[in-house]
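Quick notes on the structure that follows.
Removed: one protein chain of the complex. Kept in place: all other protein chains.
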Amino acid sequence: MPHLAYSAPATVEDAVRALAGAAGVAKPLSGGTDLLVQLRTGRAKPDLIVDTKRIPGMMGVREENGAFVIGAATPSAELGEHPGLKRAWPGLVEAAKLIGSTQIQARATLAGNLCNASPAADSVPAMIVARVTCVIAGPGGRREAPVETICTGPGRTSLARGEMIIAFKLPPRPPRSGDAYLRFIPRTEMDIAVVGCGVNVTLDAGGVCRDARVALGAVAPTAVLVPEAAKALIGRKLDDAALQALDAAARQACKPIDDKRGTVDYRIKVAGVLARRAATIAFARAEAAR
Amino acid sequence: MAYETLKVVGTRPIRPDGVDKVTGRAQFGADMTMPGQLVGKMKRSPHAHARIVRIDASKALALPGVKAVVTAADFPDIPDEMAFVGEGPMNFRDLSCNCMARDKALYEGHAVAAVAATTSAIADDALALIDVVYEVLPHVIDVEAAMAEDAPLLHPRMLTQGVQPAPTKPSNIAKKMVFSLGDVAQGFKEAEAIVQRKYTTKPVHQAYIEPHACIAAASSDGQAQIFSSSQGQFMIRAYVAKLLSIDISNIRVTPAEIGGGFGGKTLVYLEPVALALSKKCGRPVKMVMSREEVFKASGPTSGGAVEVKIGAKKDGTITAAEATLKYQAGAFAGSPVGPGCMAAFAMYDLKNVTITGYDVVSNRPKVAAYRAPGAPISTFGVESCIDELARKIGMDPVAFRAKNAAKNGTKAAYGPTFKDIGYVETLEAARKHPHYQQPLGKNQGRGVASGFWFNIGGESSAAVNINEDGSAVVVEGNPDIGGSRAAMAMMAAEVLGLPIERVRPIVADTSSVGYSFLTGGSRVTFATGMAVTQAAEQAVVELRKRAAVTWDIPVDDIAWVDGKAQPVGASAGKFPPLSLAEIALKSARTGGPIGGKAQINAQGAAPGYGTHICDVEVDQETGHVTILRYTAVQDVGRAIHPSYVEGQIQGGVAQGIGWALNEEYIYDKDGRLENPGFLDYRVPVCSDLPMIEAVVVEVPNPRHPFGVKGVGEVPIVPPMAAVANAIYDAIGVRMPDLPISPPRLRAAIDRRAEAAE
Partner (left out) sequence: MSKHHVSATVNGEPVEFLCEPQETLLDVLRDHLNLTGSKEGCGSGDCGACSVIVDGRLMCSCLMLGAEAEGRAIDTIESLAQGETLHPLQQRFLEHAALQCGFCTPGFLVAAKALLDRNPNPTESEARYWLAGNLCRCTGYDKIIRAVMDAAADLRK
């Protein structure tokens, strides 16, 4: 494990320069809850680690024009302590707060969870349905990209060499909107999601759904947005027929594998179950939000 | 000496090593350092089964900072030899080959070489430079697959023992055994209801939180020091001596505090290798396993297949019982199938019973003891079958067990006749407990199961030394895994008549206390407690003698009451009592230092029984099981320190629940372990469990001065069946295969729904 160098730059530009110009493999380090584990097992063998936590603006939650901006290196624990964010986006916050134990929560970040690109990452389905935009800095300057374009396969992202995410932007929240994220794990804590489901809805005054997004995690090589599941909800209230249609659409979208955490058949069935349960919570939150 | 009125035993003092443990001062295996120490690491086979063609360590040795490399060539080629160890017999050649592979790697993670280097990073680099050429062989993991005609063979000369006529063709079946009473064929004819089912369990690990760790230091005069976290420093000394052909007298083993064992630290993995490295380079070598190494290369327990058939009359009398047990031994013979067979029906008074057991090798780590070794697996099958049979004849499950319960005078299938047992008392306490009457809701269910464990006695040495100020030191030789040293101090304090704060216990090294068999078999409070009690009683005899000298009266005229010598009989009232402190102060003038010593092979250990009640709730859509409530009743003889007795019960229950629901070894198609870490090897976490009520029943063991029966192992025996029976009660689905993980339960629920259509 030698030949490893560590640096903690003070600006985004310094970090980008270090990542782009490294002689070998360079990786950003925020919480390190995936990277340090992989360093130890040998799955990751970087030559340079670039610590992002000393860069101003990388940590913290800001409100700008009724919309939230989350610094990419903000630990999940902080997200859970921000009352405004919790009120507007309870599903996103609960997804981030499900990542690991209390100890992991003090370190785990949305950027790390996303860019580690595990198909089962908890925050990703919730970020997708929330229409999160990533602010990316790289050798070519800054750009923005929808969060669902980042993961391209297990362990792989669309980020170019030298690029790193510096912030996540959430759109303004229309009234009567609610989101929810549920995952299935065999214990009550500490497991990687066997299936994850994020649902985000906006209702009209009569309780009819006007906008919906449904995304599933751990049932395909990346988290998937499920337009057919959204169609099952839009234009209706959440009655039994809508739930059944939602369940079926969620199951249809799955392309899971058998692994040490679950079987194909099980994941498909539970995807439908979680979609129903998450939608029920999201609708209830939307009703309660004015 | 009978102890009727107890002042210390039965109370709950703070344990004497407690402050060290809550401040982080206590020294566990990896906390010790020695000047000049090197880091030792193992090179391990990536293959489940392979011939080792060649090992070339020259590049590793040439790396600056590398001070030694060892392979099997550095270990004596010792012949086959059987000896009794821990919970079962041991072959020392097998043990040596398990510590360092000779000719063949028999499981993924099997050690094939080791290095000692100045830093961890250099040791890792050195491992990568050791060139091992393997010839990969077909492998087999599952027990029934390993028994098949055409299974890949691990040991070409293994012929099944216990089969007549003796086989000539080698196989992976090391041994077959049969225990039998009466005539089961006749018994089944008399049965009016029969349940027959096959049950399976997956291999699991003891999962102690502290990885194995030791430092070994050899000096040029042939002496060796070992500091090690283990369940027995004398075991370490004996095994290292055997494996390296060193005299026992040249090895001194100091026990570190131990971070959990549960049977998994009753043998050696690192110590012989660390010492071999140290001998080669003349510096201390510290070796600590990573968590991955613990899972891959220590001693998890067997997976098994258990076929059970029980028949009963409509009035609930069991007329016949039969079981066939097939257990994985891992790479070398020696699964706990023997105790599994013997414990399987030991809760019941049976006239006709036959139990057959097979010990089968396969390409996974050599199994080590895990808390009541063998019994949880067989009892899972038996107690699930009992539950099904009780329902079939329409009888309450506790009443059905009570009708057939083992009592004093019951002859067990494995030989002895039980006396002073307390099984019926646990059934009665369970039946009367408010838990048993608590109403249940939808998708909720209640399961009952019982369990048995033998408990052993064995060799223990202890000394009780009186200090000049009238306090006492208890010297014993058993590593304290669960609070036992507190119990030792309490028994000595009771005998001496001292307050507990005036008695300091220590767990001594192999040079400072007499031979003591390891901590295991639920023996320490019984056997070492017996030795400590006898040593304290000897000290009391000596104290009375000193009072006799001081008062110039016969020693028979002196009683020891409340920590004081009191004149009685003809001398009653002649002198005011002399306290222990007063006698101690004058010890030089009355004959010298005062103390007592005992070295015994404790006889009269009594078996323990438990009856558990488990409530669950099942989420039928996801297969998730929540444990709502758990009550564990157990006969402990006498609880010396009730808090630690309760703790043993609660800990065993938690392990059993994990074994039932989510713990398992998951292998890929190449025989490699897919989950060698706590992320995917799923032990119960804090939020998975409710409070666990431990109900202590005391049916004293008259052969121990305080009535003690072993406690630690019984509680892991019933939970798996208790959970499975509760799930059946909740949703009507029988789960005969463990673990009952959510995907498996959901699949079983779906199969039942399809069958109903």
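Points to keep in mind about this one:
Letters A and B name the chains as they come in the text, with residue numbers starting at 1 for each one.
Keep in mind that, in the parts below, contacts are C-beta pairs under 8 Å (C-beta built on N, C-alpha and C of every residue); 3 or more make two chains touch, one makes a residue touch a chain.
Because the structure is predicted, anything quoted here is derived from the model rather than measured.
In the entire assembly, the chain absent from the figure touches the shown chains A, B. The omitted chain makes contact with just one of the residues B:Gly40, B:Gly187, B:Pro397 or B:Gly482: B:Gly482.
Even with one chain removed from view, chain B keeps its contact list with that chain: residues 12, 14-15, 17-19, 21-28, 30-31, 121, 206-211, 257-262, 288, 290-291, 481-483, 641, 643-644, 646-648, 650-651, 653-655, 677-679, 683-687, 689, 691-692. By the touch definition given at the top, chain A reaches the unshown chain through residues 1-6, 8, 29, 31-33, 36-37, 39-41, 49, 51, 53, 75, 77, 100-104, 106-107, 188-190.
The rule we apply is simple: only the chains that are shown with their structure count from here on.
Interface of chain B with chain A (complex): residues 121, 124-125, 292, 621-624, 661-662, 666, 674-675, 678-680, 682, 684-688, 741-743, 746-747, 750. Of all residues in chain A, those touching chain B in their complex are 1-2, 41, 184, 186-192, 194, 260-263, 265-266, 269-270, 273.
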